[in-house]
Structure formats: structure tokens, C-alpha cells
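Removed: one protein chain of the complex. Kept in place: all other protein chains.
Chain lettering (A, B and C) follows the sequence in which the chains are written, and residue indices restart at 1 in each chain.
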Amino acid sequence: MSDSLIFEKSVPGRRAANLPECDVPRRDPAELLGEGNLRESLPLPEVSELEVVRHYTRLSQRNYSIDYGFYPLGSCTMKYNPKVNEKVARLPGFARLHPLQDETQVQGALQLLYDLHQMLAEISGMDAATVQPVAGAHGELLSLMMIHEYHHVHGSPDRKLVLIPDSAHGTNPASAARCGFTVKSISTNAHGLTDMDALKAALNENVAALMLTNPNTVGLFESDIVEICDLVHQAGGLVYCDGANMNAMLGITRPGDMGFDVMHFNLHKTFSTPHGGGGPGCGAIGVKANLEPFLPIPVVSRREDGSYFLNEDRPHAIGSIHSFYGNFLNAVRGYAYIRALGAKGLREVGENAILNANYIRARIQEHFDIPHNRICMHEVVISASRQKSQSGVRAMDISKRLMDYGFHPPTNYFPLIVPEALMIEPTETESKQTLDAFCDALIQIAKEAAENPEIVKSAPHHTPISRLDETAAVKQLNVKWVPAEA
Amino acid sequence: MSDSLIFEKSVPGRRAANLPECDVPRRDPAELLGEGNLRESLPLPEVSELEVVRHYTRLSQRNYSIDYGFYPLGSCTMKYNPKVNEKVARLPGFARLHPLQDETQVQGALQLLYDLHQMLAEISGMDAATVQPVAGAHGELLSLMMIHEYHHVHGSPDRKLVLIPDSAHGTNPASAARCGFTVKSISTNAHGLTDMDALKAALNENVAALMLTNPNTVGLFESDIVEICDLVHQAGGLVYCDGANMNAMLGITRPGDMGFDVMHFNLHKTFSTPHGGGGPGCGAIGVKANLEPFLPIPVVSRREDGSYFLNEDRPHAIGSIHSFYGNFLNAVRGYAYIRALGAKGLREVGENAILNANYIRARIQEHFDIPHNRICMHEVVISASRQKSQSGVRAMDISKRLMDYGFHPPTNYFPLIVPEALMIEPTETESKQTLDAFCDALIQIAKEAAENPEIVKSAPHHTPISRLDETAAVKQLNVKWVPAEA
Amino acid sequence: MAYIPHTDDDRREMLKTIGVQEIADLFAPIPEEVRLTGDLAIPPALDEIGLVRHLQSLAEKNRNLDRYLCFLGAGIYDHFSPAVVDALISRGEFLTSYTPYQPEVSQGMLQSIYEYQTLICQLTGMELANASMYDAATAIAEGALMAIDITHRDTVVVARSVHPHYRRVLETYILRSGFKLETLDHDEGVMSMGVLSKQLSDNVACMVVQQPNFFGNLEDLQTFHDEIRKVGALSVVCVDPISLGLLKPPGEFGADIVVGEGQSLGCSMGFGGPLLGFFACKREYQRKFPGRIVGATTDSQGRRGFTMTLRTREQDIRREKATSNICTNEALLALCATIYLCEMGKQGLQQVADLCLQKAHYAFDRLCALAGVEPRFQAPFFKEFTIRLPFAHPPASVNQALLDYGMIGGYELRKFYPELADSMILCVTETKTREDIDRLVSAMAQITG
Partner (left out) sequence: MAYIPHTDDDRREMLKTIGVQEIADLFAPIPEEVRLTGDLAIPPALDEIGLVRHLQSLAEKNRNLDRYLCFLGAGIYDHFSPAVVDALISRGEFLTSYTPYQPEVSQGMLQSIYEYQTLICQLTGMELANASMYDAATAIAEGALMAIDITHRDTVVVARSVHPHYRRVLETYILRSGFKLETLDHDEGVMSMGVLSKQLSDNVACMVVQQPNFFGNLEDLQTFHDEIRKVGALSVVCVDPISLGLLKPPGEFGADIVVGEGQSLGCSMGFGGPLLGFFACKREYQRKFPGRIVGATTDSQGRRGFTMTLRTREQDIRREKATSNICTNEALLALCATIYLCEMGKQGLQQVADLCLQKAHYAFDRLCALAGVEPRFQAPFFKEFTIRLPFAHPPASVNQALLDYGMIGGYELRKFYPELADSMILCVTETKTREDIDRLVSAMAQITG
């Protein structure tokens, strides 16, 4: 049964917070702020603290999560979020720190940032890094601004073109457009990789950069990556790596070694910081030396005497993209994760993420079309085209039916170039039993699609609510509660 | 669906904890401990940390709690457990303190205990208190030991009789027997109160004490309490108050003023410390001056210079009943609760606990037999006798059906003197809406019992499992998992 | 030790099913030349005991505000967060879920986002609020870009009394998107309407203002809106959500876009992140606003349910034509603000705002009574105020001295407002008792005496 809204539980006069009385002589707010500046009413809800606890405890129980079950959302790397990271992120020395305190009072925080930047650079084969971007898309935006400035400083401000594979995540073109670039799509060849001819054809003196996801969003490693980078560089462009799929590369290979000039990480994917229902994240970027001068200010720097400071003496910096220094407490969580794993642990992550994805691929290959059924990296993209043609069962139907088997569905309809796409990313923290149970469910659903498609098309059946009327959600737009007319 | 046991998820070789390597030169354990002292195998489960998190997260979602909904378990005072108390109980200054550290290093902890004892004495009208007992039953045991010693010291060691109302909680007689007393039951009169004649008849020079619960377990105030105490005192006995129902007395009346010599509190009832699935609790006791010398050691004392110390120089102490000083972190929670409420807040608790119980009584009185349908204190005891005679629907059936309406049942079959008893204790932290919804459900169930008893007798219908075979649970006793024979 | 459950047997069986001999065979698609041979040069793994001790030692190198009285505001505030907030947002079901793409198994997150949107509208007096932005600075920038998109004009004007870090981010976003940014100087700590009317023209897409402004002073939002409406420019008003417990909401002045920093609503300071940018606007801009939004609808049995809606504006569908590139946002901080606003409720937020107002003025009056300390401006203020210090005791040295009294002093204006180098902004919230304020005053008296 759906739970009522907090506003529908509000009773005038009810109180929750236990606040202090005013212990200084009170003065009339109207006199202090000006009559015209005071609001007449504040229509916030009025509930008790126990009702707040019950309301959000019950809501949480109707929300699937990694702590509850297998969450194979492709390209999101829903790995286990270690509880120790939550413990250290709440230490008063980090959580109770104001960003504008004098540098001498925050040396521990600056040291952590400095060391994290070093480790991210080493892991990615880059020369420097910054955690100022708070999400992957934010990191893309920053990188493109730096690329734009790079070309400006190197005398070709008119490089206005950014090449983006048709399989790329939507944030890539959106970020490029946001920086005033024009986007040119590069097609994917029959092998699910970048079409070299299309790339060569598109390369010219107007190209500012190529934005490439590697491993790409079809779950495959761009084997021609070294040649791709050389080609772009020869054309005077820079190469940006969307590092969302970095989980497959940890300890095995590095974007920097492939020739990439800049990349973004998603700490909330690869480095286990929790997704929090949609955020907060951390979209740190790594850059080669050629782009280092353009990093946003402040840069965390280290003096000879070993002390750390927030350095704004950076003439080529492109400015800032955050009110302070990025999502610091997620930097603490990412730092703790890397220090817990070390080099050997990071390599284990890459190996087992790839093992798990290929195991799923192998187990379900007879039952579903796999556009590119060869060794994949950390995720496998299958297609429900066979089911759709045979019984009209679509990718979305299979996803909804998976809910009845107790699993969160994979990513649907991404990448757009694969029809009826289902992108499955198991991550390295899932057991063989869980992978087997998931594959068994998929195989069972494939059977149902063939023998009893209705049960799949009308799924889910065992969830608090069934499928929602998405069209009505747009047509009769209702994006906030309003009290019923008295 | 029932979740498998953690043991059924174990896979040999799997690891969770991230432990340090040995950083000192290793020596052979057999050499250090003796070959014969080493175990051959350690059959503990082998699971990953994510599996541990998922296993206990899923189990928690199949466990009713105050944070989830209304929990009117009579005599247990399932009021809101404030989250601020959990926050302060986890401060390193309390949680990371060893009980044997030198007194100079733990002055904050000793001050808290000292002040809590003062406040408990003031709240109960007693002269001193100790939080060394960790549950109500433990407090009963301690009090009876002190009563026993008191009579011994006052020259009547042969007072072997403890008078206990037939309505008392089972821990009372069990504790008395445990102290070598013989128990004599005192009947309850037609008004649901102590039968004065029976009491007078039972009083003689063999009586060590009367154990009385006030308000009693029928939810009624023992209006003759002052006379009762006088009678017992005149007969040379002491009067013990089972303070489980103290929630009704906070700020309104005090056991000490009624003539009681000793009482126990349940901090995990009246003072909001969480019930934790069955514990830990805190069964602090309060004593009049006459029993103070017998308090268990160590007693938290205060020197002139304002410093605190653990005082074992107590010649008449009855010994100790806990390895250290009781459940200290629950003392911290109880202390925080009392300091948050202050005198006015405590009185509000008593008033509203009584208001809520009487409101439920008034709303359901037409639908259920209420043995003593007059002003009750913090709980109301109703009987399903009417339903049982009309349609065979029993108290347990009504309780199971309440689950289908989303409520935790009241206490069943206690006190034993009320047939088909249902003891309802709403507490002061529940809203009128919740009380109304509960009463509506009870009224609806009464209707069902009359019109469609089957649905009540076969309840619950909307729970993870239906009624269990309790007889089989005893006959084929299975109290631990054993691996299936390979 | 990377939280990996596989045993050697598991791995063997899985490799067999895949049809390869060993793990390294799966790296075939990765060109030999880019495969790492040795280990990454990062410190060796730490077990959980060593890890916690290491992080504790780093944390101990910082002076945290459980041990110092904090009178520093300037965008991040030492407001009180009730224990119930962290207790609920740390539940694994919220903490470890992601963007609720599948509504049937994510009603918990979806309903709480819908409730968050409602609370922000109630607070700001606006008709529509999105699910969250990164922080106030990027919310302002995206608001300005939205205004440019709506008005098809190329210039944004920002008051110099807006937080300097916000202005720096706005400048980075606007210039890097190929548009123009102009700054309207302050006059005695507030916008001067005279200068405003002169500087506005019909190529101005919007004007950005902050209420209360960076110096803590109240701007005249009524005249401001009258003026910009004359040239058809939109308003982007950045507000302090706590002040809205008392102050008239920008919606009642006809604001087009209202944004702000939600850290004050129960979120920790966290050395400046993660933060919460709230974003609200007029209903008519429902096709244009950035970020995600959740709407109510019904399921096949008529039961109410919530789902992400107006999706076609977003990057995963509109790609380069999206209204913004935002995907992961600050969802858990929005939940934190939601629980905070329900816990405070109508009376609680009013009381917090009033406590801040009263205590800030008590501190202001007592400080300005000290010889050598003067108010820097005359405008009304809410919880922050700017004072001028004697020449011999510039803000930096006063703050240094305050440290020995166990206090973190005010924001030194020298860096972004050279003309105010002798002044600092002090902030007093509900977490400061009268005794704390008296201690500040007596310390200042001794320091500047």
C-alpha cells in the first residue's frame, strides 16, 4: 500500500525539533528586518519526531539498494559501498571542518586531497588530478573548458568541433554543447568499436577533441585506442576519456598510457563512494602535463617545508566550477577505499569485474541476442530483439519481470545504438551464487517470454506498485503537493 | 519468502574482515599453547562482507519495531527511542572507556552516574539509587537480597515470606524464589485492586516483604497504597515497588511518598532506552535510607573536593550483582532523556500516557469486555471473553489479525487473572491519528469476529510467515543449525 | 582484500564456463603495449584497523568545530543538525541506491524527492523545484544559462554583493559558454538601484542577486524586480534557506528563478562538500529548467506512485540539446534537507531563524559598543554582519588571536574586496549561546583593547 505524504500527516501545532529558548533580549523582527521583508506564513509541515522517523523508515523499506540485493545497473558500477568509509567520513576532523578556516587549521584535509590527487594520477597514468568536479558530467564540463583554453592558448581558438561516438553517454554531447562546442557523432562499426574510417574522415583542423569512453558503452575495449589517440593528436586535437568504465582498467591498463590527454573518474562508481539515491558523487579529472596549467583554482599544493596550501596563483586556470573544493567527504571515502585496497587490491577489482561480466555473458548467450558476443570488459550488453520479434516482449518488460525475481533491472535502452539494449554490470563484489541466481532468472524469463509472454509484459507483479502511467505524469504535471482546497 | 540462514550461504575460503598481517616474528602456536590445547577445526561460516550486510539488512526488514509502527505491548512502554541518545552514547568519551581505568581518568563517567542516581532518587521519592542492575528482574533480585540482609541485620532472619499479588509479572515470584524466599500469592479483588482482607490475613512476623506493582498490571492505580504500606510496615515487613509501570507516575506521584521502601525502574521502558530486540536494559533501583547501607559495591561517591570515586568501603553491602557498574551506555541514554525533558517534560509524559490509554479505553469499550472499565493509568487491559464465547475467537486470534492491519499486537494473556487478556499500552509518544487507526482496526476486528470469525482465527494473512507450529518447536527441538550430513 | 567473495574454486568454475584458461586471457582485447606489468605505485593496502587509525590521525591534524566556537559563515554555516537526520539518511536503502530509474522498486527515493520539491517550493514561494543541483554556485550558473536560453539574450549581470566564489563559478560557466558577464558594484554594502537602472539594457538575459547578500545585508528585492522587469530581464535570486523562516520568499516579489545553498538544512560542513544546490522557478519554464524532477501519477490499479518526469529535457535523451548535462546530482543531501525541514517544521524553522536574528543582533550591538569596532554598513541584516576593525588590529591578526580563545573568527574581506580590507563578516547562528557570544565580545575587547 502506498504510504501517505508527510504533508498528509501534518497537524497544525505539532512539533518535533527540541530547540533552545532565546537567551538574549528579544527585539521585534519587523524592526530589525523591515516590515515589508517579513513573510506572513510559512506553510511547512507540522509533525512529531516519531512520525518523521516512521515516515522515512517505511519509505526506505520500499527502495531497492546494494545493501538489499544485486543491482546490475550497467555503467553505474553498483559495487559494495564499504561501511568503514562511512565511519571515517563522519570523523569530526573531516565532517566538522569549515572550508574557509585558515590553511594552518586544515592541514590534515589538504594532505588527504593532495595524496588522493597523486594516487588518482598514478592509477590513470596521468600527471595531475583534481577532485573539484562533483560528478562525471561536471568533470566532462571542466575538461572541455580546459581543452577549449588549451587550443586558445596554442593559437587555434577556432577548433570548435568535438567528436563523440554515437554510443557515448548523453552527458558527453550535453557537456560539449554547454562549452560552446559543436558535436559530431562518430559511428560504431560492426564490431561494436569506433569506426576508424569515420574517425579519419571527421578529423581536421577544426577538431578540438575526441571524447571516447573506454571500455566503451557496449562493454568492449577499444583495441585501436593507441592509433586513435595518435590520429587525433596528429590532427591537432586532444583526446578525452570518459572514465565511467574505469572499473575494468584498475591495475590492468591506464588511459594515460593509451595516449589520452584528460579523463574523468566517477568515485561514486569505480571507487565505491555511495550513490546516495542519485548523488552526491565525485567526478575527479586526471590530466597530462599539457593541460595541467589550466586546472581550476584553488589547486592543493605542497611547500618545501611539507605544509599544504590552497594555491590560487595559477595564471592559466580556467576559473572554478565549485563554490569550494568539490565533494570533500566523498574524497575522504574514495581515499579510504584506495588506501584499503592498495595496488594488489585494485588489480583484483579489475580482474574480477571482467571475470563476472564474461561469466554472465557465457551463461545467458543461448537465450538472448548478444550483438558482440566476444570477450567483454566489466559489463555485457544484450538485446531483447529476439524476444521482441518472437513475442513482442521488450527490454523494459524483461526488466520489470526481473523485479519479481528480487533483482534490480540492468540499464535499459543504453547505448542507443543497440536495439532493446539491456546493459548488465555485475561488479567484482558479487558472489558466484548471486550471478548464477541472476542468470537463472534471466533464462527463466526468456522461457516465459516464449511460452507465456503476458506474464512478462504485465510485470512487475510483486512490487508495492505496478507500472506507472508515464504519459499522465507529463500531461497532468504534478511535481509538488498542494493542500486540497479547504 | 523466508531468507536462508547465514550458514547456508557459507562457501569455504570466502572472507569478509580486512585484518592486518602479523608484524612480529611468528612462533608456532602449538609451542606457545601446548599441542593438546589447540582445536582441530573452527566451523564458523565463511561469507563476504556484502553478504553479511545484505543478510542482516533483509532480516531487519522482517522485524516489527517502534521505528516502523505502533507497538502497544502492554507493560513494556514502547515509546519513541530518541536518536540523540544513540548519538551521545557513541561518543568515544563514553563508548571507548575501560571500566578499570584509574578513577582520575573517568571523572566524566562517574559524574554522570552520580547525577543520574540523584535524579532517579528525586523522581521516585527515594533517598538513593544505583544503576548496577541491568534489567528489572535483576533489580528485583538485588532488592530482595537487600531486604533479606535488612531483616538479618534487624534480628529477624527468619522472615522467609514474600507476598506477591496474583496479577504480578512472573519475574517477581521467580526473583523471590531465587533469593530463598517462599512466595505467597495475594488475590486481586473485584475492583482489580489488592484484596485488603487477603493482605491483612497474610501479614505476620514471617513476612519479609510485599512486592507490589503500582499502577498494577490491570492498569489501575492501587488507591489504598498508603494504607497497604502502613500495614506491611506495622507487621515488620518492607514494601517493594515493581516500577515497570512508572511511566504513569512521572511528575504526578512518587513511590517513595506512598511508603515504598525500595523499587526498580526499567530505563528501557520509562526512560526510553531502546529495547534492542530483547535487551540490553537497565533495572536501576531506588531505596529509602533504611536500605541504603546494603547497596551493592562499588557505590559511586563524591568527595568534598567534588571529585568522584568508586567506593567499596561499604561494610553492609550485599556484594555485587554485575562484573562492573551495570549497563553504563544505557545509563548515558537514560541520563540524556531525563536532562532533555526536565521536570515539566517528565510530567507531560505521565499526563499524556494516561490520556492516551483512557482514550483507547473510551473508544473501544462498546466492542470489548473491559473487566474494570473505569479511569485507568498508562495501560488498559481488555478481555476477548465476549468474542471467545460468541464465536470462539480468542485474544491470540485478535492479536494475529491486528498484524494484518499493520499493528504490533498488545501483550497477550497477562495478567493471568484476566481471561483472554489483551494489555494495551499506547505510551505518550503516539499521535491521536495513530490511536484512532488502532481503535478502528480493533473495532473492525470485533465486527469480523462476529460476522466472519474464520478470517480472525486463521490470521495473520499478510505477514512473511503464518502461524507457527509451537508444539513441534518443542517436540522436535531444533535450537541450532547443523550442516546436512555430507 | 577488495571485498571480493570469489574463492579459487569459484574462479576455476567461472573460467571454465567462459571457456578460457586463466584471467589474463580475458585481457586479450587490451593491446599488449598498454598492459601494466608491475604494480601501481600507490601505498600498500591498509587493513581496517590501520585504515581507521590512519584516517583518525589525518583528522586530528585539523582543528574541528566540536572544539572551537565558530563565528565564520560566508556560505557554509554551523547550524544545528538534529540526530534524527543522519540516523535516517545513513540507512543502506537510501545510501546505497542510485537514481530511481525503475519506479516500482524505488518509491522510497521517488516519494522523498517529490516531498523535497514541495518543501523547496513552500520555502521559496515558487511553483516548481527540481531534484537538486551540485551547489549554489552551479545552480546560479545554470539559472543564468536558462535565462539566456529563454530570453535569447547574451549578457548576465551579477551584483558584486553576491558571494565571490559564486561569482567566480558563474564567470567560468558564462564566459566558457560564449556569453557575457557584467558586475554591478555594491554601494555601502547593498545594490544601488540608481546604478542598476543605468547599467541594465535589453541585451541582459538576467540579473543575479543574493538575499541576504554576501555582507549579510538585505537587498531591496521589490525595487530590484521592478527595475529588471522594465528591460525584460529575468531575476536569479540566491537565498539563505534559514532566513526564509522569517523573510518574505522571493516568489512573492515575482522572482523568475530562485536558487541557494542547502547545506544549512541539516547537512554537515564537510570542508565545503558535498553541498546541495536547490533550484526553483516559475511553472511556465517547465520545459527549460535543468536537472531531474519527480512527478506523481498512478499505476494500473489507480494507486498513487511517483516517477522521474519531463525526461525529454535531460541529457540521456536530448543529448546536446539537453537543458543541462547533469546526471548524478546531490540526492542524499536533498533527502537530508527534506528530513531537516520536516523535523523543524513550520514552528521550528521560524524559531531557528528568529534565534539567528536575535543572537546576531545581540553580538553586533555588543561588539559595536567596543572602542575601535564599528559597523561597516547601515543596512538591515539577518545572521551575518560586517564590522570594521581598528587599523592596528586587522582582521587576519584578530582571527589569529581568537584561535587562542578557542574561537574561529570572521571572514576576512581583503581578498575579494580590497576596499574593505579592514573589515570582516561575522556570523552567529542558533548554535551559539549568550555566554558564547559574551566570550567572543570579551576576547575581541582584549584583542583590540
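Everything below uses one rule, namely that contacts are C-beta pairs under 8 Å (C-beta built on N, C-alpha and C of every residue); 3 or more make two chains touch, one makes a residue touch a chain.
Note that the structure is predicted; figures quoted are calculated from it, not measured.
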Residue among B:Arg14, B:His117 or B:Lys288 touching the omitted chain: B:Arg14
Residue, one of B:Ile252, B:Ile417 or B:Ile443, that touches the chain absent here: B:Ile252
Positions on subunit C where the hidden chain makes contact: 48-50, 52, 56, 66, 80, 82-83, 87, 90-92, 430-431, 433
Interface with the unshown chain - residue positions in subunit A: 11-15, 17-21, 47-51, 53, 57, 82-84, 86-87
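Going forward, only the chains that are shown with their structure count from here on.
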Length of the line joining the C-alpha centres of subunit A and subunit C, rounded to whole Å: 20
Distance from the mean Cα position of subunit B to that of subunit A, given in whole angstrom: 48
Touching two or more other chains - residue numbers and ranges from subunit B: 11, 14, 18, 48-51, 53, 57, 82-83
Shared interface positions of subunit C, touching two or more other chains: 1, 3-5, 10, 47-48, 51, 82, 84, 86-87, 92-93
